[in-house]
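Removed from the display is one protein chain of the complex; every other protein chain stays in position.
Labels run A, B and C following the written order; every chain starts at residue 1.
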Amino acid sequence: MLGIGLFAIGLCLIKGLNQTNMDNRFAFGLWIFLDLTVIALGAGAFFTGFLLYILRRDELRAVINSAVVLGFICYSGAILVLMVDVGQPLRAWFTFWHPNVHSMLTEVTFCITCYLAVLAIEYAPIVLRNRQLRKVPSFLVFEFELHKVMPVLAAVGTFLSFFHQGSLGGLYGVLQGRPFAYRDGFAIWPSTFFLFILSAIATGPAFVLVTTWAVSKISSKRLVQPSVYRILAMVSGWLLVTYVGFKGIDTLVWLNRTVPRTGAIPAQFYAWQPFGTWVLFAEIVLFGLVPALILIAGARRRSFALQLTGSLLACAGVALNRFVMTIQTLAVPTLKFEPFMLYWPSWQEVATFLAVAAYGVILYSLSFRYLKLFPHERDLQQY
Amino acid sequence: MFPGINGFVWDAGHSIFLGIFYAVILIVLTTLIRAWLLTARDFKSHREEDLGWHADFEDLPASARACRHELSGEVDSRMCPNRFDCRYCTDHPKFVAARARQQEAVAVPIPQTVAGFELPANRLYHRGHTWVRQEADATLTVGLDDLGTHLMGKPDRVQFPHTGSRVVTNGTGWYLHKNDVMVRVLSPVDGEVIAVGGPNDEWYMKVKPSPSASGTKHLLSVAEAGPWMLREVERLHIALAADGLGAALADGGAPIDDLTKAIPPSKLDDVCGLMFLEP
Amino acid sequence: MTNVTRRNLLKLAGGAAIGFMASPMPWRLTDELAIWTQNWSWIPVPPKGEVTTRMTACSLCPSGCAVQARCIGGLPVSLRAPAGSAALCSLGLTGHHLPYHPARLLAPVRVTERADALHTNPVRLGEVVTETAAAIAAAKAGLGTVAVLDMRPGRSISWAWRSLLSGLPGGAVIAGPGREGASLATLERMLAIESGSLGLDFEHARTIVSFGAPLADGWGSPRTLQRLLGGSRGNVRLIHVDPLRSPTAEIADRWLPARPGTEAVLALGLAHVLIAENLVDRAAAAKAVDFERYSLLVSRVTAEKAAAVTGIAADAIIATAREIARAMPAVVLAGEDAGGGRFGRAAETAILGLNLILGNAGKGGGFLARPDLPAPFDSASLAPVQDLDQLPDRSVALLLIDASAGDAAFPWRVVERKLIAKGGLVVALSPFFAGTARHANLIVPAPTFLEAMFELPAGFDAPAATLGISAPLIAAREGGADPASFVRAVAAASRIDLPGAWARSEDLIKARVARIHRVGRGSVMSIADGAEKPLAAVATPDALLEALMGGAKWEDAPSPSVQSMKTMLLGDAAGELERISTCATAPKQSPQYPLTLLPRAPRDATASAVVSPVITKLYRESVLRRSPETAVLNPATARELRLRAGRKASLETAAGAIGVTIATSGSVMPGAVEIAVSPGAIALGDMHTAVKMEILEICAIDESGGWRQSAARLVEA
Partner (left out) sequence: MKSSANSGAIIKRRFGLVIDLDRCNGCGACATACAVENNVPPAFPEVNERTGLTWMRVYRAENGRTFPDSRTVYFPISCQHCGHDTPCVSVCPQNAVDINPQTGVVSQIPERCLGCRYCMAACPYHARYFNWFDPTWPAGMEKTLNPDVSVRMRGVVEKCNLCHSRWQVAKAKAAAAGKQDLDPADYTTACAEACPAKAIVLGDLDDRNSEASRAAKSPNAFRLLAKLGTDPKIYYRSNREWVRRLGDADVAQIESEASRG
């Protein structure tokens, strides 16, 4: 899988993006959509850190390492794909050299790169505690000192993440040329800015929960106390509720004020199959409200099954949301005499992403094998 | 982006945005640098061993971190808050006092062997499976306890500190090499190494306690060592049971000399790590 | 030891990384890389050099528009219309690309067919000449006749051909089938004018009644279109008869979508109303010897009957007739379509007959007599210039195709059926391995536009004879062959001696210019300053030539009125028209082929065998022009036949089938299939794409050699 993916990446870099099925209308495609999703899911890293170091929820120490590694994988993977996605990867650094501070994308680029660095630093202590490396005294000491400053980094990380998660939403919210995506907002930020933050921090923990469960299933080991799962579910659930609430309000404002102002007819957005109104319903209710309630109920009733289904639905929900913002926005025509269009990713696009997924799995399993991702793992083996 | 690049103006947007951005970078860098500096300082003040143990102790499984008074049954459940260094423990003296009162009531018989492992009475025991004997000349002899010896069998190689160098309590004592597994044995005491022995002698190190060294209260008396040893054996059982090696330990009877033969090499490192308090 | 080495390794790696980042290297590297992406070696670099402006004229279609070329280092980099002249079409704007077209031939080639794909092997010019001479000998020996298919009649090279053929069995020059203005031959026949030809006087017409003449898609002089689109539309009305909602229909004041094939009935119907309401020029009409029979014939075609056949409401027909009469002079055209060719003879007769009863012959705003241009040299005997359908089938043993100055789109079968059973030999003069030349056995590479001197005789729709010259701006490429010298060579090889002292095409053109100068009539229009001075004021023939080379145009003096020997309104189509006038309602569609296939094309798509690859902007990179593989249906028709837009389907006629993609548009007549005859892969420069069967090859050919409509069906793949 990695091999084919790397081959596909090679094709895209050498022959150019004509290898993809993207076109002038679908300037963004599978890659951007999945990047957004992955980054949203990666929010688990910073938000768990935030809960642990800033809000001092010490139970979460049990998953923080795993969360950090996940975050690192998600972000590095996303950036990897982005590098393939842009037409001139060699000029990526121009953004730092000639930044246009009015562009959400600039903000995203800056924050993501910084945050990746932060994640790397947060990753370091986990690596340094490896059984072999720790035998080097200096590493251990450095790790110890690093650990003391971790809250600062966590704070910085939180700040950065809040911003770029938001900017990713702003990315679409500011497109006043695209009535389907354009949103009113507060100050310089469109509402999607805040919605993306909310949805990200809501699903981040859910994703941590899912992965932790998956890992413990695969390794057939108990990794964390049920209480940890419960906390994650609870947090995710309540955040999701707030998200859905705001999303609902936003949608109403959008349909009744924003869109008419642009001269567009809201109904027309959903006039083209397969993107009927069901999309809206699925986005807000099916994959928004429902999982939220399931999660809370699950946490209350201490039913792990519920917590898990809720989390899965929540993750699916954030993916759907990112899909709508990316793909449907581009599919819906703006000019009357322009047709509605669809696009299917080429195998190169799919393969590229699979390669990144493979990279993620490999990196994670290596970390799991050699590093202590779940500090309580050993104890739980004993009793 | 910097002044001089065409069309650049320090408008509000630039100032705020770049300001924040550089602030962030600055913070990240300073924290990093600070960590480096602290590390350097620690090395100057030779705290590396201490800090190392600090980190190690945190990573020990809960079962390995039980307080000695929990082992001796004086308290139901207690995690050692002081990284096995009772010298600075505020509660330890209380427990000792309490014990003194009890001892009048019942005299605890002192067992010579526990679960088939000998615990000579003239020694003090350290949680890292070493023992200490105070010699007449006020030096301390340090050795590997019976379980440790059985666990490792006869090591291929021992890596000692140079005579004359300092060892610190819970710092690295010496390294044992056995089928390319390296095991660190914690030093039970502070002091200057004056002589080194080896597997062939029954002792490993002779240490001249440093004047600052504040005694040996952090070490277990034979009386305490008994229950501790029981717990250790139990832990060993569990560790091995994970791979159905329970049989490797002779149940109750005399344990076989060299467990390393019984334990698969892949597992050996972990098991030793577990027993010698090396996560 | 392991951990020790590991430690060192880690230290080394870390140190290296930090060291590298600290060094200026990475930054310099990224910068260099970024700059590198801006000038990749494979990105073409535009030429540099001194900028000059040169005048010439476009020879890519009969209109011969004036061209101002912007040259860098002597080579044209862009073509535009000089101030005050008609703007160029897409074909003209990109004419300077054609010399570099991938289909360009730089040596004579033999065409062979292997694995149903055409291949070319270079041959020496000598071989071509010998083989041609051999074929001529064989023809003389009775194998068959010799003919020249001339895609641009009226050039002086035609005289060279005609004198070459004069001595040969059945030797004739065939004007390219379906070319623009071909229908005028019919009118000339009806008027039986003995010399010269007819010219159209759009300038003064107040109404243009166009039967299918695609004026907005390039038909006739662009000036006409400019006049129609220009701000002052008030003074000219356009009535357009066309089943297609074409761009011409869009700009027409009245659009009559007569059922395909019923144009003749509509014309007769109009004639009926005109005569019935006494709106005709009696005097002029009475000149026709068969006027009685004609009026009797049209009297049968009442507006109602015509309506039933054509699908045009009766009152619309009546209104149209009155409109025409109200805004005289009204010129009536039986327009050829660059893709659909011409109407059948009967239809043309019926349509053009309207001109005669309206008295357009010899009237300003109608048809004027136009003396021919002087011949380049005197010749005792010249082979005749004929229409293709005047040749008997299976007669031609040697066919020479002169596509040196452009091409046209037509089904090859209309020519092929004239060749003798064994096929005979086909030799083509063409700059490209494309278009008609692909049907030849041997191709001699002619120079392209801008590479040689080209002659631009008046377009058919100019009221008076004119001559312009397209001056070369680019040195002719190696391996090309001049058409005239090829004629000479062939003549020499088959011991025919040709009159006149000319060796190359330029000689012929110069000779002709000299003769024009001798005649001394007319005036010279300079493009540069728009000044018009009498020819008499031009001192020498060379001065005239120089002027013409500089983009000037010679224009003949206004011509005398038409001298008609014996005007006939029905002529040789009488019989057929009698049948048509019975108004047996519209030709029934066979149930097997329920659809009517209508191939059409804008002129810039067919006038040249190839187009600039940049024309993909219109055909491939946007949907402005439909690709030749797109069959467009009315949504209703598609629904009836359960065909869905976007699906692949096979378009089938009695003559064959091609693969198409179905599209729907409300603008298409129900029951019709519109297909654009447009540049295929090769014409656009993709030499590697497999060549598909072209749409014209499956069109049905009617008795008078037309292919405007065919019965067809669509089968979804």
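Keep this in mind: a contact is a pair of C-beta atoms (placed from the backbone, for glycine too) under 8 Å apart; a residue touches a chain by one contact, two chains touch by 3 or more.
Quantities reported herein were computed from a predicted structural model and do not represent experimental measurements.
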Note: the excluded chain touches shown chains A, C
Given C:S78, C:N235, C:Q390 or C:T582, the residue that touches the chain left out of view is C:S78
Hidden partner chain, touching residue among C:V513, C:V668 or C:A700: C:V668
When the complex is taken as a whole, what residues of subunit A touch the one chain not shown? 16-18, 22-28, 85-88, 91-92, 94-95, 97-100, 102-106, 109, 171, 174-179, 261-265, 268-269, 271, 329-330, 332-341
Hidden partner chain, residues of subunit C it touches: 37-38, 40, 42-49, 72, 75-78, 80, 86-90, 93-94, 96-97, 99-102, 216-218, 222, 225-226, 229-230, 245, 247, 250-251, 255, 257, 602, 604, 612-618, 620-625, 630, 634-636, 645-646, 661, 663-670, 681, 684-686, 688-689
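By definition in this document, only the chains that are shown with their structure count from here on.
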I'd like the Å distance between the centres of subunit A and subunit C, where a centre is the mean of that chain's Cα atoms. 60
Quick one: subunit B and subunit C, Cα centre-to-centre, how many Å? 97
Quick one: report the Å distance separating subunit A from subunit B, using the average Cα coordinate of each chain. 41
Using the touch definition from the top, which residues of subunit B touch two or more other chains? 182
Residues of subunit A touching 2+ other chains? 135
Enumerate the contact residues on subunit A facing subunit B in the complex. 96-99, 101-102, 106-107, 110, 114, 117-118, 121, 129, 131, 134-135, 137-138, 140-146, 148-149, 152-153, 156, 159-160, 372, 375, 378-379, 381-382
Quick one: in the complex, what on subunit A touches subunit C? 88, 90-91, 93-94, 132-133, 135-136
Can you name the residues of subunit B that touch subunit A in the complex? 1, 5, 13-14, 16-18, 21, 24-25, 27-28, 31-32, 34-36, 38-39, 42-43, 47-49, 51-52, 54-56, 59, 61-63, 182, 184, 235, 238, 242, 269, 273, 279
